[in-house]
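As you look at this complex, bear in mind that one protein chain is not there, while each of the others sits in place.
Residue numbering begins at 1 within each chain, and the chains themselves are lettered A, B and C in the order written.
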Amino acid sequence: MSDVVSAPAVSGGVSRSFLRDARGLQRKLVEEYYGAFASVDQPRRPVAYMLVGGNLTEILRSFGYDVVFPEIVALNCAIKHQSLENILHAESLGYGLDVCGYVKNDLGLQDLGGKTSFGQIPRPDLLVCSFSGCYVYVKWWEALAESYGAPLFMFDVPYMREETPRQEDIAYLVSQLWELVHLLEKRTGRAFDMNELKRVLAESRRAEDGWVEFLRAGRLRPSPIEAYFESIFYMFPINVLRGTPGAADFYDVVNEEVRARVRDGNYPLPEEKFRVLVEGVPPYTNYRTFWDFFRKWGAVSVVATYPKVGGLFDRGFRHDPSRPFESIAEYSLGAYVNQSWPLRRKIIADYVKEYQADAVIIHGIKSCRSFTAGQGDLRDWLIHDQGVPTLYIESDHQDPRYFAPAQIKNRMDAFFESLEQRRAVAAAAGAAPG
Amino acid sequence: MPELLKIGSWAGDLPDGEAPAGIEISPDFREFTEAESVERIVHLAQEVLADPTFPTVRAWRTAGGKAIGCFPVYTPQELVHSFAMMPVAIQGGGENLEISRADAALGSFLCSISKSTLEMALTGLLDPFDGFVFPYICDVSRNLDGIFTRVLPQRPSHMLHLPQNFTSPATIPFLVAEYRSLIEKLERVAGRPFSPEDLRASLEVFNEQRALVDRLVVLKRDAPWKVTLVEYYLLLRLGGLLPREVHIPLLRRAIAELEGRERKNKDAIRVIVLGPFCEQPTLELLQLIEDVGCYVVGDELQMLHRWCPRIEPGTDPLESLATSYVRTPVDIGVRSTPTTKAAAILARVDAAKAQGVLFLTAKFCEPALEDVVLYRRALEGRGLPYLHMEFEEKSTTYEQARLQLETFAESILFE
Amino acid sequence: MITGGLDLGAGVIKGVLLEDGRRLLATASAPSRGIPVQAARHVLDTLGETANIAPDDIDYLCTTGFGRYAIPERNLQVSDFTSSARGAVFLFPKTRLVVDVGTQASRTMSISETGKVLKFKMNEKCAAGAGRFVERCSKYLQVPLEEMGPKALASERPKLISSVCAVLAETEIINNVAEGVPLADILMGVFLSLSQRAHSLMRYVGIQPEVTLVGGLVRNVGMVKALHDTIGMDLNVAPDAYYAAALGSAVLGHARLQKLTTAPQGVGG
Partner (left out) sequence: MTAVVAGVDIGSTTAKCVVLGEDSRILGKSLSVVGVDIVKDAERALEAALADAHLSRPEVSFITGTGYGRYKVYFGQLVVTEISCHARGANFLFPGTRLVVDIGGQDTKAIRIDDKGEVVDFAMNDKCAAGTGRFLDVCANALGYDVGEIGPLSLQARRAVKVTSTCTVFAESEVTSYVSRGKDPKDILAGLHASIANRTLSLMQRVGVEPEVTFTGGVSQNEGMVHALHRRLGVPVNVSPLSQYLGALGAALHGRERLSGGAA
């Protein structure tokens, strides 16, 4: 390709020190997290399975539980190219082609014994299902309960159709939280310790502050962060380790590094040509290839919705030790997928303005209806009602069979090509007198 | 497209089933009130289904009534009814609807019912409705509501959050609050306040319908040769498309005829059909199941009429309605099951004395797909044969389906 | 007693004649070319000639396959699964799992000792897993169908196909050719991809020995090897397994005929 002058100047790729130190620390945290499962002696600490959206980490942590997030295990498998094997196994168990890839990856992996290249996934003693924005959660946890015989606590989180929750919603959630606390007291033989919970919540809050500072760096021009691809890594502590001092400290390191980037002019790309908002779950199986498609065009994601699946902290929410249960309830309601389409549309429109995004790229997931059903309408709304150039592409988050690189690349090329052309035309019109 | 249903004018008393205050049954329903034989009713039902313009709803409107479209399964139609509005089951666009715009708005890997429902909204076919209710039975139905607010901004659409925690004491009060949010919108559409008395009356009307539906279900289970699956289905399907006051007497007449029918009991295998609790298979497919030598003695078709056995009006009818959802003993794939799936399916097989299970799941219907695995394990444990097939609202060739159904029947019949 | 079995497949019509349900008298096949009935008549004629038997001497004719209803003079028709299962047991009595890769569909079924189908599964949604795909590749790669298997055996580093779509997979293959991937590796890649799809069907019904391969791809040594490598188990393969469905329907026809001649009335079915 060397003798072809392609329309965009092919960028030199990521600056060398971009994504270095914090990334190393993140790797260490991940290793420690999975490593802990292997090293816990018999009798080990109790293990609860939980979902990222609307999770109740703090409460479980205050009872000394280790928490496993099957979604995260699944995405780690996918990043390491181990998802297909699990998915195929799940299909042989009878899970259909169109079942969510997370579910198939996880249930396939469980049935194969839970061994991954990054550690052994322990069996659950308790299944906490936060039904917060995805119905598949309910079915998934039902399946886990049936295969493990572990008790299932269903934490039913009302769907958000108005920006502020109703009083009844909060009351319903708080009541359920107390029921969970009683269940945990019974199972662990420990008394609930409100002070411990408050302490954990304070740590959560500190991590949340740091995480939001990181996300907001995307508002700078040029952006020192990659809000989509980089966040995929940096989401781990906020979702999984929230409530531990380590998580909060992690964001201190990250933000220090972001400040250094600004100081040293060390940006994700040498030249930020396009600022984009990315909506949707990433294609974990091929995220590097996908990232390259952006880089090639000088496109940096300055804001993304996916990092908000664990909560819309950047829109103001914080866990609050002075209102422990109420704030946990509000947290669960605030998962990104738990927002109705009118609310999602508003969030996205706000982001486009706040982060000065030039365009939106929607990545639809074949097997995730919760996120995806209606993204076509979103695209239509962005283009026609908001005047924001938007591209819709589709693959899968877990199943490499549905990632068609040539097709995706073709679309992204054409999209950025047209953005560039329009920009050139506008510039020419601006320059030409009259 | 078949001709519109011809509806003549008619004036007279309703022969059966009394309309509650404020409801007047349009004379346009004469064909249904007069239809005497099952054959005639089935014919009328087919005409209604073949017409995507909702002829029965239009007829209702000509008499000045309002109509609310209800997505399956757990929409509290009684609430709509208590406002003297017609609750109409929205169950897809059928075989004659071309999908061209909904695909783009919704996405490619989604069930047909969601696409056809949106297509109807985009092409004006839902104009006879004054509002819509989407229960949270899955992420697709839930998201549809959010899209409806954009594509049909003048017609209120409401998403009802159905709780999944059935043990919390806070669940029923929460669901009552959910109903109240819906009631607020219904009050605005109907232009009158909610009345618990009217709701109590509506609960009784629906109980009457439920009892009849149950009688038909029992007949199909105990004497499957007396009523074909297609007849059975169409009789139920009409229930969501006619004013209840018209459907109830019609169903009563039909059941009386069917119970008295003399037909030969064929040497067919007894199967139960699980999965089509939301999107509905085509009539051809239903017929094919019995054509290859199966009797369907249990099913999940038209669950909107039978997601709970009966609702006692009680002192607070709204609370009773909520209680019925939370405490219903009926397991469907779109309600987190308190029992285990294994026990549930074996109990259903035993109750129907079934020899096999046919999983008939709508293509891309994730809740149904996920259940199949747990059911399958339980059936294998007992050595019970099963077959899993997917269907869509639209299909013209049934070769693959026939091949699999025949094999299934042969595998049970042949030694 | 002579029973005939006709398998009206999507691509090829196959037929057998069976004597007393035990002895195979003749086999024949013809491409259906969109005129299955004519092709079937031709197969029947050929069978008669080979076995030296007049058409009237066939006591009972049982059909199977895609076009099983197309022959009016049939006495019985059965589904492909049922017939392939019986055919496989006829050839290899210890068969417990049958794999059939035909023109349009791959199928697999687990069976009892008597050849009764217990569980079965076919690729319903996508044609990428069947013989037609191999035929297309043969056209694109300009390698005759019969040579594809032998050529593939030389492969050292098979190039798997990632696309799930039969049509898009073609483009992928063309790209591979352009990139200089050796032909043998491309071919073996095709077979392995097909085998993996078949494998997931097999896993769905449960894999247990003995596994018998039937249908068109029996004739393809490359496919046989790929399947063997994929499932990591020995496979029963025999030339007559190409006719398994036809054979199975003849066997079932014989059983039925016996029942009819011993008992005056048949039971429903």
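By definition in this document, a contact is a pair of C-beta atoms (placed from the backbone, for glycine too) under 8 Å apart; a residue touches a chain by one contact, two chains touch by 3 or more.
Source: prediction; values computed, not measured.
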Partner chains on view for the chain not depicted: A, B, C
Among C:50, C:112, C:171 or C:208, the residue in touch with the chain that has been omitted: C:171
Touching residue (missing chain; options C:132, C:159 or C:203): C:132
Contact partner of the left-out chain, one of B:36, B:184 or B:399: B:399
Contact residue for the chain not shown (choose from A:45, A:198, A:219 or A:411): A:411
Interface with the undisplayed chain - residues on chain B: 98-101, 103-104, 108, 394-397, 399
For chain C, the residues touching the chain missing from this view: 10, 34, 36-37, 67, 70, 104, 125-128, 132-133, 140-141, 165-168, 171, 174, 177-178
Residue numbers in chain A that touch the chain omitted from display: 1, 3-7, 376, 380, 383-384, 389-390, 392, 394, 406-407, 410-411, 413-415, 417-418, 421-422, 424-425
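Operating definition for what follows: only the chains that are shown with their structure count from here on.
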Separation of chain A from chain C, taking each centre as the mean of its C-alpha atoms, in whole Å: 47
Distance between chain centroids, defined by C-alpha means - chain A, chain B (Å): 37
For chain B paired with chain C, centre-to-centre distance based on mean C-alpha positions, whole Å: 41
Shared-contact residues (touching 2 or more other chains) in chain B: 390
Multi-chain contact residues (two or more partners), chain C: 125
In the complex with chain C, residue positions of chain B that touch it: 266-268, 293, 385, 387, 389-390, 399-400, 403-404, 406-407, 410-411, 413-415
Chain A residues touching chain C - in the complex, by the definition given at the top: 88-89, 91-92, 94, 97, 400-402, 404
Residues of chain C touching chain A in the complex: 125, 162-164, 168, 196, 200, 203-204
